[in-house]
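Please see the structure below; I have some questions.
Left out: one protein chain. Kept in place: all the others.
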Amino acid sequence: MDIEKKIKELESQIAELKESTKDKLSIVVFSGDLDKLLAAMIIATGATAYDMEVDLFFTFWGLSALRDAKKKVKGKNFISKMFGIMLPKGSKKVKLSKMNMAGIGTAMLKSLMKKKNVASLDEMFKTAGELGVRINVCEMSMDLMGIKREEIIDYPYLNYVGVGSYLSDAQESKIQLFI
Amino acid sequence: MTPEELKDLQVDKTVDARGTACPGPLLEAKKAMGTIDPGQVMEVLSSDEGTKKDLPKWCTKKGHDFMGIVEEPGYFKVFMKKG
Partner (left out) sequence: MENKKMTMALFSGSLDKLTAAGIVLSGAAADDMDVDIYVLLQGARAFKKEIGDNPDKLPMAENPDLKQEFLNSLEQLKVKTWVEFFKEAKELTNVKIHICGLAGKIWGGEKLEDFIDLADDIVGISEYITSAQEADVHLFI
C-alpha cells in the first residue's frame, strides 16, 4: 500500500470538505417589506459576529431597498417608469408587510426603533459594508423592475449576478434563507 | 486568451441566447454542452449582464474551461471549452 499516496488522497478530501461547507450564510432577499428587510440585515450583520461569511442576494421586491433616493435616472421605457414611480425608492421608503395602516404602523416602528436604539435600515447597510457582508444583485430582477445600475446605492461589496452564482454560493453555505 | 485571440478562434458550436433573461443563457449553455465533445469550443451569445458572472462560475464547477468574454455592440460572447 502506498501510504504517501493515501495521505495525499485524504488531504485532498479534507480540503474538499472544508470548501464544501464553509461557515457561510446566504440569504435570498426577495421581500421589499421593511420588517423583513430589517430581519435579513440583522441576521446578516449578526452572523459576521460569529466570523461567518455572508452573501446576500437581492432579488424581486428586495431591490427597492437598494435604490438610492438621491440618484436620478433618465431614459427608462414605459414599464420601467411605472415600476420606478410605484416602488419605494430606497431604504428610508420601504414599508411594513402587515399593519402598515397608511404609514402609521411604519412610523410607529421607526420611532420605537429609535427609542430602543435599534439601527435604521440605512445604518444597517453602512454597518454591513464595514463588516464585509457581500451584496449580490440579481440582474434579471433589475430588468424586470426597470431598475438601473445608476440608481443603486454605493456599497463596497456589490456585485451583479445571476441565479447560477447564487446556487454555487448556497451550496457552500451552512445556512440558507429565503426572506 | 486575449480578446483578439478569442475573436479569431474557430468555434465548434454557437449558442445564441440573446433576448433571454437569466436563467435562459445558463440553461441554453447546459443543453448545448451536452451535444459537443470534450475539447470542443462553444460560444454563448448573451445580452444578460448577470451571465458574465454566472457562466465562468458554472464552467469552473462543471470542469469546463472558461476561456474569456468578448464584448460586441449590444451583447457579448462567452467562450468555453468542454472538459
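The letters A and B name the chains in turn, as written, and every chain counts its residues from 1.
Here, a residue touches a chain if its C-beta (ideal position, glycine included) is under 8 Å from a C-beta of that chain, and two chains touch if they have at least 3 such contacts.
Predicted model, so just to flag it, every value in this text is computed and none were measured.
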Omitted chain - touching chains that are shown: A, B
One chain isn't shown here. Among A:42, A:82, A:99 or A:112, which residue touches it? A:82
Contacting the left-out chain: of A:38, A:121, A:137 or A:167, that is A:167
In the full complex, which of B:3, B:19, B:39 or B:83 touches the chain missing from this view? B:19
In the full complex, chain B touches the hidden chain through residues 19-24, 26-27, 29-31, 58, 61-62
Hidden partner chain, residues of chain A it touches: 20-21, 28, 30-33, 59-61, 79, 82-83, 86-87, 97, 140, 143-146, 162-164, 166-168, 170-171, 173, 176-178
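Quick note on the criterion: only the chains that are shown with their structure count from here on.
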Quick one: report the Å distance separating chain A from chain B, using the average Cα coordinate of each chain. 28
In the complex, chain B residues that touch chain A: 21-23, 25-26, 48-51, 53-55, 57-58, 61
What part of chain A is in contact with chain B in the complex they form? 138-140, 143-144, 159-165, 168
